[in-house]
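Here the complex is missing one protein chain, while the rest keep their positions.
We call the chains A and B, going by the order they appear; numbering starts again at 1 in every chain.
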Amino acid sequence: MTKRTSAMIGERLAVAVLSLFLVSLAVFFITELLPGDTAQELLGQAVTKEAAAILREQLGLDRPAVLRYMDWIFGLFRGDLGFSLVSNRPVSDLISERLPNSLILAAITMAITIPLALGLGIIAAIWRGSIFDRAISSAAIMFVSFPEFMIATLIVMLFSVYLKWLPALSFLPPSASFTTIVLAFIMPVTVLVFSSCSQMIRLTRAAISDAMATPYVELALLKGASRPRLVLRHALPNSVAPIVNSVALSMSGLLGGVIIVETVFNYPGLAKLMVDGVMTRDMPLIQTCSMIFCGFYLLLIMAADIIAILSNPRLRR
Amino acid sequence: MTSASIKPRRKVRFRVKPLAAICLLVVLFWVIVALFAPFFLRYPVGDLVSYDYFGPMSADYWLGTDYLGRDIYSRLVMGARYTIGIAFAGLILAGTIGVVLGLLAAAFGGLFDTLLSRAIDTFVGIPNLLLALVIIAGGGSSIPVLIGAITAIFFPGCYRFTRSMAVNVNALDFISAARARGEGHFYIMIHEILPNIVGPILADLGLRFVHIVLLLSGLSFLGLGVQPPYADWGAMVRENIIGISYGAPAVIIPCLALASLALALNLLIDNLPQRIRDHLE
């Protein structure tokens, strides 16, 4: 690695930290400063102003926002995630129960989606214009246009209602057998794969198509290279940056999909926890959950940037 | 190819693909439904008109009835108004803010551009739904908050797209010629840069509209979008989701409406002339 490369990677890291700071500011001030009163909400509409004021003081909501932000952010560093206003339990407890479930779901989906989407995108690019390419491209544009809950609904209808093969909910009793677990994952994972694959296929194919229009691919063609060689040996190595970027983007889209899917299948994950938090306006819970999600997102983007830097021979040596 | 000097002046023509024409018709159909929704209603939207919940399609209830026995057809028509109306309002706001800031950043450059781009880049890729949840958690769910959330979530993308297009144009010699003449930043923004990038920007806004519609219906599906008794298409799916076990049209029909609008717009933009499409993605 050259000095320049290390400097660029260092810059990415710095940018990521700065971004995390900006995001934390945004999350905190949006949830705290927009109209809508947590204390009022907690006690319901009927309470007196006094009762609300007392509660507000207990929660520390009467202190200046900047101080509360500092408390919160230093709390995060110490691992003190605050106290859920609704369930009266530490946020860290709630999250540690749910986070692994979401991670498993996301990991399985990514393990299937990334190779599948890259493979299909690359094959479509190799045989550009063929029936296979057109079928893949049409399917991709269809699934990009369908909302996740629609894909979920259709899959539930197919597997649970008509075929009666799978349970409609993914609730897992502790004693569940391996088969039950696998069956429970099939539908949520399928939905996520469909919704995140299509965008990645489109972007991969587009990135390779761009590289295919360059003079060096034309020269390779004039050397007698076959289509697979043109794509795999000449276009692909130069499309790493845009492709990795599209993977990161699709994975960030996957987070959105997880929110819908966990709700549809009542899956006990972090996203479901956050949606419930929004319903009950449980601010400490929402703040922590969104910071976790944003942290994951920034990590993805940073990884993509670093891979892109490392894939460029001008920077490598 | 250089051409003879006596070439007659001709308008640039494009081949209109049949698929694009069909898609345009579908989009126009839904726009008209949304614009004139009250004229198409057969029953008031909130009224329970039948004792038969999840009723079948019939001459009285063209698309059947929902879980409370309300007329799905009428709710679908009004739903179009909510879905398209809110999404469009958000698009206009986000588009205006994004395009104006993007042009300013490209024309002025310097520190202004650097700071704005850095700040906006942070938010541009964060999952839409996540940001929306945070905003709704803070502001509650009402139509103004929804529009505000859409604006806040989508203007960074518009900004980035406009800026990158404008920066490309800004590097061309005719801009240098204008600058060397002593033209001001605003003249260059509006008269020299903007006319060259409106096409791609409009196409990009079209794609963003699809994303907005999908986000909005996702929110409504979670119960955080349009609130009862009114419903957009996403909310219609949510409220009827229990009917899924009967395979009720109440769940499928709003899904199909959404899919047809989103797909038609996506395909329409996908089949635009190459010159505009080249700039997308």
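Everything that follows uses one rule, which is that a residue touches a chain if its C-beta (ideal position, glycine included) is under 8 Å from a C-beta of that chain, and two chains touch if they have at least 3 such contacts.
Just so it is clear, contacts and distances are computed from a predicted model.
Per the UniProt record, the chain missing from the shown structure is "Peptide/nickel transport system ATP-binding protein", taken from the list "Peptide/nickel transport system ATP-binding protein", "ANTAR domain-containing protein", "Carbamoyl phosphate synthase small chain" or "Succinate dehydrogenase / fumarate reductase membrane anchor subunit". Although it is left out of the displayed model, the omitted chain contacts the following shown chains in the full complex: A, B. Among A:Arg4, A:Arg89 or A:Lys223, the one in contact with the hidden chain is A:Lys223. Considering A:Asn238, A:Ser252 or A:Ser290, the position touching the chain not shown turns out to be A:Asn238 (whole complex).
Residue-wise, the contact with the chain that is not shown comes from B:Leu172, picked out of B:Ala21, B:Ile92, B:Leu115 or B:Leu172.
Within the complete assembly, residues 1-5, 7, 9-10, 12-15, 172-174, 176-183, 191-192, 195-196, 273-275 of chain B touch the chain that is not shown. For chain A, the residues in touch with the chain missing from this view are 214-226, 229, 233-234, 237-238, 311-314, 317.
Simple rule for what comes next: only the chains that are shown with their structure count from here on.
Look at where the CA atoms of chain A average out and do the same for chain B: the two points lie 22 Å apart. The touching residues of chain B, when paired with chain A in their complex, are 118-119, 121-123, 125-130, 133-140, 210, 214, 217-218, 221-224, 234, 237, 241, 244-245, 247, 251-252, 255, 258-259, 262-263, 265-267, 270, 281.
Listing the residues of chain A that touch chain B in their complex gives 15, 18-19, 22-23, 26-27, 30-36, 141-142, 144-150, 153-154, 156-157, 160-162, 168, 203, 206, 248-249, 252-253, 255-256, 259-260, 263, 274-275, 277-279, 281, 283, 286, 290, 293-294, 297, 301.
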